[in-house]
Every structure is written in C-alpha cells, then in structure tokens.
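Here the structure comes first, spelled out in structure tokens, and everything after it is commentary.
Heads up, one of the protein chains got dropped from this complex, but the rest are sitting where they should.
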Amino acid sequence: MRRRFGTRLRAVGAVLAAAALAACGTAGPGAGGGAQEPVVIWALQDDALNKIEQDSINRFGADRAKLETFGNDPYKQKLRVALGSPQAPDVFFNWGGGNLKEYVDAGKVADLTGLLEANPQLKSAFLPSVLDGAKIGGKHYGIPMRGMQPVVLFYNKKVFAEAGAQPPKTWDDLLGLVDTFKAKGVTPIALAGSQAWTELMWAEYVLDRIAGSEVFQNIRDNGPQGWKDPKVVEAMTVLKGLIDKGAFGDNFASVGYDIGGASTLLAQGRAAMHLMGSWEYTNQLSQSPDFVKAGDLGWVAFPSIAGGKGQAGTVVGNATNYYSLTEGSPQLEAAKEFVSTQLTTPEYVKALIDAGDVPAVAGIEEQLKSAPNAEYTTWVYELAKNAPVFQLSWDQDLPADQAEFMLTQLQEFFLGNLTPQAFADSLANRA
Amino acid sequence: MTAVQIRPTVRQAPPVHPRRRARPNLVAGVGAALWLVVVIVPLYYLLSGSLRNRGEYLTGDSLSLPENPTLDNYATVLEGGFGTYLLNNVIVTVGTVALVIALAVPCAYAVARSTSAVVRYGFTLLLMGLAIPAQATIIPVYLLITRLHLYDSLTAIILPTAAFALPVATLVLVNSLRDVPRELYEAQELDGASPLQTLRHLVLPLAKPAVMTVLIYTALTAWNGFLFPLVLTQSTDTRVLTLGLWEFQGQFGANVPGLLAAVTLSVLPIFVVYLIGRRFLLTGLTAGFGK
C-alpha cells in the first residue's frame, strides 16, 4: 500500500497517533489481515529480475501474491522497520547468513526445515553449499531464489599478453605479476578502495586460503573474540605484503566501484586484474561491451596460497539471495506453497539463465551451455558447485553494527594506518 | 539563544552613492578573477562533461570543448526515472510551502497582535527551533514517522521539512507585521472587522513581500532537502531529485557524463528562477538572517 497524498487527513491522524506515541511509546495500530489477502513478497529493484519474479507470481496465481520492490542500499533499513512492526511482508528477499540470523534471533522468521524434509525433491533441487547459506543453528530459513555470485579474479587478457604473463595460480604468481606490471607502468590490480566492501573481498579470500573457513565461522558464531586467532594476523600480514608492494597502485583509496572507476581501469588496460563479484561480467558487458566482445576479459579462481590450511576451491561472495518467510504471518501456508512450488520450475530457471544469472539449481549444465555467455556462466556454475564451502561475504554474515565497524577498520588497514595486529585487536576488543 | 539578527525588511538600502572615479582596485580585481576561476571551472566541467560521450570523457582532455557534443546523456537520464523524481520534488516543495504558509501566516498575525501568554510562550518555543539542527533529530523523527505508518511516503518528507522551516518563516512574517502601524489595525477594528477579515484584508496584502520571502526560502529548503528524504523514504516511487542524483551514481555505473547530465538537469529549474527573479531568489535565500 503506497501513501502519497492526503496531507491534511494524515496530519490530523498524525497528531492523534503522536499523542498516543508520547503517552505509551508503543507501536502504532496494527494492520489486520484477512485470509483472502494476497501473499506480499518483498524484493530488490532489478529490472530483469523483477519481471521474472512477477512471472513466477502469475504462474502461482496473480491475485494470490503481490510483489513489492525496493532500492538496494536502504532495503535492509526498510525490512528492519517492517519486521519490527505489524506491517511485515509475508515473504522477503535476503542474503542469508548473519544478516538473516538477526531476524531469526528476534523470532521473526519461519523455520522451513520441516517443509524441506517433507519435500525431498525440493531440497535436492538446490546446490547444498548454497542452500546452507540460509541455515542457521541447524535449521533452514530460506530458499534460494536467484543466481550465485562468487567473487572471481578478472583480468585483462590483452594486457597479460603484452606482458607475456599468465594468470596467477598461486599467491607467489600474483606477487610476481605485481612486479611485472609495475615495470610496465600498469596498475597491477584495480581496487575500488573508496568502498570498503571491495577491500573486504581480498581479506576474505586470504584468510580463507591461509586458515580455512573455520576461523571466520568461529567469529560469526562465537563473537568478536574470534578475531584473536593468530591466523587472522598471519593472513592480514600476507595481505599487507601485497598492499605494500604497490599492487593496488597509489590512488586506490579514491577509486570508486559505483562510479565505475575500477571496472573502467581494467577495461582500458590501465589495470591488469580486478577482484570482483561475478556480476562484474554483465557489468563490463553493459559498460565496456567492446572489451568483452573482443574476448579480452579473462577470469580465474582466486589463487591458492602455499602452506595455507584452506580447502582449495572454497569461494567467497554472495551464495545467492533467498526468500524467507515471516513467522506468524497469516499467509504462512500460502507463502510456503509459493516458495516450494515456484522457485524450481523450468520456466523460472530458464528465465534466470536467459537474464545472465547462474541459478543455484542442481543439474543445469546443459541448459547453461546453450544460453548466451555460456563459457563464463558454465565456469561460474562449476566453480560454485565444486566449492566445498561457499563463504558468505563477511559484511552480510555479521550483525550490522559489527560489519559496519569491521569495514572502517579494514579501510584503515589498507591505508596502512593499522598493522595486522592492531586490526585484529581492534575488532576483538570492540565492546 | 538565536543566531538571527533581525532588521525590518521594509527599510531600503541608501541610494546608490555615485563613487568618484577612483583608481581601479587591483587587489579586488585579482581576487575576483581568482574566485571566478574557482566558480567557473567546476561549472564548465559539469556542463561540458554532460555533453561528451563516455569514451571521450574517459580518455579526452576534460577542459577542452566537447569534440562531438551529444545530448544522449540527457536522454538517458530522462528515460531513467528523472520525471518521477522531478514530480516528487515538485509535490514535496508545493506541499511544504503550502503547509508552512497556511500555518505561519495566522500564527504570525496572532504573535504580532495578541497579548495572550499562550501565544508568547509558544512563540518562544518556536524561536528555539532556530537553534535546533534538524540533523540531530533524525532518529526520533524516523521513529515518529514509522510509528505513524508514514514511512516511505512523500508526506513523510513534507511534515518534518515544514516543521523545521516554520520558525524562520514565522519570524520573518512577525517582523514584517510588527512594522505595520498600529493605527491600521485599529482602523480595521473600528470598522467592525473580525480578526479573520483583518487577516484577509490587511495582514495578507501588507505582508506580501514577507510571504514571498518565506515562500522562496521554504521552497528552496524543500527542493534541496536531502536528509529527510534519505532517512524517511525508500522506493523509487517516492524518490526526490537529490536522492535520485545519488542513486544515479550507482544506477549509471561508469556513465559519468550521464551523472553530470542528471546534476545539470536538477539545477535547471532553479537556474531558470534565478534568471527571471534573481533579487527575489537571493532575498528568500537569506530569509531572516539579516538583510
């Protein structure tokens, strides 16, 4: 329901309600829902995806469900407000992980374990590592609803060819490449350092390769004390070696991602590599089509690190997005029916693939091969499918206030204002 | 208590003093030239950048004239939801101005003429508002708006924007009404006019310049507002221009010329007003903060 006009009436209501608020400080009047109400589904604004979602609703019954979409950044704020009020949606889009855990802990999310147990074919339809991204305390709280977004090391093939270089397989390769490209006056790695989440991708991969996924999972499950693990300092020291070598150039702190800085540097050959989510492919395709069509955009998995404990092939990133259901919603049964029947239909999966997504659905190799950009999408699919662990981005996996703090500390670290030890200490000692 | 220095708005500046032909003021000339560069270069960059295609923007000389000027960026922006944002901005601005004028004019009349203690205390409370930075109250305003179920509506922007514009508006009006000679009010009363008639036939006509000032001041505040829309709205349907600009940054990705076109378009309406009525606009801008 959108309210835009009716200032006067609303102002009167506002006065009354404000008086009520001042008197008791409780939530406003609730919105009652009858049984005939449609299932309200909240999702992010995304031209391609929204159309696919609407089609899935039409198959379910156009009058049985209703899609409402919101812009990216403040979506979490909106969701938080709604879940804390009687105006909650019945089904909501989310990222899984710790972000979802906050709502689970507040008792706002319906347990879907029973639903999945009762429908084995539904459970087995998804890649297990991805389905587990919304598993909290051994229970399932979300169903994957779109493509996977692992973080991938992109590189400019032309720049590599000119330098006679090969994409890195190991960390030592990467360090060698830094020297190679610096000597040629090319920034070795583009980094949109004005936005901390791009730096986070480096920290996530390096810690994972060196220590395995347990260290971060311990932090997530048992609190900030986990940052005290010596492996954190070890990993950050390795990363610092890369930064101090000048791998990211000298002005990365003012390069942005939203404004296209890092991506453009790669496409223009002013930088050789760029670590980014798998969406970077479609991003480059729309922003620098000539670059992609010439076949100059290359991609590899994040290099291994010699002596590290991490399982080879582990990926970090956004496993996918999930639909979760609101606990206590009057439309819970209808919502369950929607998520259990509509997210694995051939039409839905095909539509996602056609839009360039790589759905977290098992056994779609052949389908991917016949779709556009097959080389890339098949590679991403295999990468994610074979990953023993799909580590969710830390900023999505930690509670909001910890994530916020971690991101600023990470920026300080990349700027050289915090040593690896100081970085770990500040995160561990936060009240 | 308050930062505002009040001078009666009706008093005119002294007549232009025909300066003797003095020797040219060199220091001032150099200073003015310097400032001109500081102001003009970014504006030129804005305008010329918005006319370049993306390739030229990324590789070309950003200070030269665009080689192949194009309006494509403007087309992209206009197709990218700019119309909705503009309309929302107009609704918010008109709504805020209407609310402020409707509340402030009768209030100022009462403050200027009433002897009631309620009015006096109320006015003091209102003046305190001059010192409250709106930024410091966003969290409770957010709480209030969500609890009133107004979140993500244009009304949510209008209400607090109007509330925080009210002190300056009332003050400007009160000062202008206090300049009205008492005899005029008394003449009205002798004629048996009710306060409502006095308001319509005496106060409104006399306060017209002050109302204009309030109108412009409030309109500019609402038009350029960022914080309340940022915190109180959400969806594209309720997005105003300032937020829209910020969102364009993410939406257009590397299309910087598109972003520059959006910025240019957002300035255009006010620029037109500036060209037509510069004096009015500037007076409104500094409303209440001395003349």
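Order of writing sets the chain letters: A and B. Residues in each chain are counted from 1.
In the analysis below, a residue touches a chain if its C-beta (ideal position, glycine included) is under 8 Å from a C-beta of that chain, and two chains touch if they have at least 3 such contacts.
We adopt the following convention: contacts and distances are computed from a predicted model.
> When you check the chain that is not on display against UniProt, which of "Sulfate adenylyltransferase subunit 2", "TonB-dependent receptor", "Chemotaxis protein methyltransferase" or "ABC transporter" does it turn out to be?
Of the names offered in "Sulfate adenylyltransferase subunit 2", "TonB-dependent receptor", "Chemotaxis protein methyltransferase" or "ABC transporter", the absent chain's UniProt record gives "ABC transporter".
> For the chain left off this view, which of A:V255, A:V292, A:V316 or A:I353 is in contact with it?
A:V255
> Can you tell me which of B:L51, B:C107, B:L154 or B:A207 touches the chain that was removed from the display?
B:C107
> Quick one: say which of B:L51, B:V77, B:I91 or B:V141 touches the chain that got left out.
Once the missing chain is taken into account, the touching residue is B:V141.
> Which residue numbers on chain A touch the omitted chain?
Its contact residues with the unshown chain are 11, 14-15, 18, 22, 25-27, 77, 80-81, 83-84, 102-103, 106, 108, 193-196, 250-256, 259, 261, 264-265, 270, 400-401, 403-405, 408, 411-412, 414-415, 417, 431.
> For review purposes, identify every residue of chain B that touches the missing chain, sorted by number.
For chain B, the residues touching the absent chain are 1-8, 11, 13-14, 16-17, 19, 22, 25, 28, 31-32, 35-36, 38-43, 45-46, 49, 57-58, 61-64, 99, 103-104, 106-107, 109-111, 113-116, 118-119, 122-123, 125-129, 131-141, 143-144, 159-160, 162-164, 166-167, 170, 175, 178-179, 186, 189-190, 193-195, 198-199, 223-224, 226-227, 230-231, 241-243, 245-246, 249, 256, 259-260, 263, 266-267, 270-271, 274, 278, 282, 285-286, 289-291.
Please note the rule applied: only the chains that are shown with their structure count from here on.
> Mind listing the chain A positions that touch chain B in their complex?
Residue list for chain A touching chain B: 2-7, 10-11, 13-14, 17-18, 21, 27-29, 45, 69-75, 77-78, 81, 85, 87, 258-261, 263-264, 268, 283, 286-288.
> If we count contacts the way the header does, which residues on chain B are in touch with chain A in the complex?
Within the complex, chain B touches chain A at residues 58-59, 91, 95, 99, 144, 146-155, 158-159, 234-239, 247, 249-250, 253-256, 259.
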